[in-house]
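Working notes for the structure below.
Up next is chain A:
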Amino acid sequence: MFEAFYPQLIGLCTGSLLLTSALMVWRHSLLASIRLLALQGMALAALVAVIGIAEGEPELVLVSLLIFSVKGVGLPWVLAHQSKAAVKQIQESPRLNPTAALLAVTLLTILSYVVVSRVFGLGDSVTGHAAPIGLAMVLIGFLLLISRRRARSQLIGFLMLDNGIATLAFLTSGGVPILLEFAVSLDVLLVVLILHVFAGRMRTKFGGTAVDQLRELHD
Partner candidate 1 sequence: MNTALSSIIIASVQVVLFVFLAPLLMGLIRQVRATIEGRAGAGIWQPWRDVRKLLAKNPVRAEGSSWMLRAGPVALMVSSLLLCVLLPLVGTIPFPSIPSDLFVIVSVMLIGVVALALVGLDGGTAFGGMGSSRHMTVAALVEPTLLLSVYALSIPAGTSTISAIVETRLLSPEVIISPVSVLALVALSIAIMAETARLPIDNPGTHLELTMLHEAMTLEASGRDLAWLEVGSWLKLAALLGLVSNLVVPWGIVTDFSALGLLIGVVTIAVKVLVLGVLLSVGEIFLAKVRLFQVPELLAGSFALAFLAVTASYLVA
Partner candidate 2 sequence: MSFILWIPLVGPLAFAVLGLLLRGSALCRFVGVAASSAVLVSGLLLVSAALSGYVPDSGGGMLRADALSAYMLTVVGAVGLISTWGGLSSATSSRTRDAAGYEALIALFLAAMSLAVLADSIGLMWAAVEATTIATAFLVGHHRTRRSLEAAWKYVILGSVGVAIALLGIVLIYAASVGTDTPTLSWLLLSQSDLGLDPALITAGGALAVLGFATKSGLAPMHSWLPDAHSQAPAPVSGLMSGVLLSVALYAILRIQSITDLVIGPEFLRTMLSIGGLLSLLVAASLLIRQRDYKRMLAYSSIEHMGLMAIGVAIGPAALPSVLLYIFGHGLIKATLFVISGRILKIEGTPSISDVRALLVRRPGLAVPWLIAMAAIVGFPPFSIFFSEVGIIMAGWSVGLGGIVGAALVLLLVIFAAFTRLTVQMTIGVPSAGTAFTPDYSAHGPRLPIILALATTATIAFVAEPVGTLLLQATAVLGGTN
């Protein structure tokens, strides 16, 4: 019963991961991006849960819960912690226009398909086929980092990148050892917190969170 749905479930989860990623590139509103990030975190958690059930590993279900709480709820909440109204108004004016960005997204996705197919040989497994999505997310996250001007938007890019790695890890090898998974989550959480603090300081020092302003240190 579950085996029949398994490929579809995997497809659904990875599909939504990719979709949220692309949407995040498209949408410029910070609030929308945060919501999409939360959605992505939940999709990731679902993916892990599905794999865990399929492989019959209760450990993975636990991990799925962890991911849900950190990536699906915790981190978005931290990002949106500032008053909703303020966040709502923040509009990205990206350095890359949306058309070019979306074009880049497709190119990066194709690239990750090529790379993963060469590296993994794709194989027959369902997860193997979905693996390129993880890499694509990494690359799209990177694209966001490069093209977004606001501190928080960059953070979102970073988180997406991280989600991508996690996706890839779960799709290719059923996740890394649990201890490492904890460590990674903790690290990510701390990084986000630190960046969040810095973003706060930035606002007080620079009067805004546009990363563009950080041009004082140069040669």
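The set was built so that all candidates are chains of the complex that A comes from, given by their letters.
Operating definition for what follows: contacts are C-beta pairs under 8 Å (C-beta built on N, C-alpha and C of every residue); 3 or more make two chains touch, one makes a residue touch a chain; residues count from 1.
None of these values were measured; they are calculated from a predicted model.
**Q** All of 1 or 2 belong to the same complex as chain A; which of them touches it?
**A** Answer for chain A: candidate 2.
**Q** Which chain A residues qualify as touching candidate 2 in the complex?
**A** 115, 118-121, 135, 138, 142, 145, 151, 154, 158, 161-162, 165, 168-169, 172-174, 176-177, 179-180, 183-184, 187, 190-191, 194-195, 198, 201-202, 205-206, 211, 214-217, 219
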